[in-house]
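Single-structure report; data block below.
Here the complex is missing one protein chain, while the rest keep their positions.
On to chain A.
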Amino acid sequence: MKIENTKAQMRKGVLEYCILSLLSRNDAYASDIIKELKQAKMIVVEGTLYPLLTRLKNAGLLSYRWEESKQGPPRKYYTITEKGNNFLQELDHSWQELVDAVNTIKK
């Protein structure tokens, strides 16, 4: 079992959670989301994000609108939906549970 694999798995699990949290604070372009996730070292390559965003959008957790940009063509501006907010609250809850669980075991 490679450590890299395990790390990637863990990161993947919380990636959706991170995206939803990010968008719950304010709406964002894909490149903004990427910037923040990269800073937080949540993603390594950007390509992984787009399928994920599309899937979240198709699941009704996100929506987007087109906004004019100063350079180039209009860009997608992502917003969290009502359903996404509920989903996020549940994730918040289970995330807390997980952290608690890990902490309990680690003690």
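The working rule: a contact is a pair of C-beta atoms (placed from the backbone, for glycine too) under 8 Å apart; a residue touches a chain by one contact, two chains touch by 3 or more; residues count from 1.
The rule is simple: contacts and distances are computed from a predicted model.
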{"item": "From \"Cytochrome b subunit of the bc complex\", \"Pyruvate ferredoxin oxidoreductase\", \"Carbohydrate ABC transporter permease\" or \"PspC domain-containing protein\", the hidden chain's UniProt protein name", "value": "\"PspC domain-containing protein\""}
{"item": "Of A:Val14, A:Ala30 or A:Leu91, the residue in touch with the unshown chain", "value": "A:Ala30"}
{"item": "Touch residues of chain A, complete complex, unshown partner", "value": "8-9, 12, 30-31, 34, 44-48, 50-55, 58, 71-73, 75-76"}
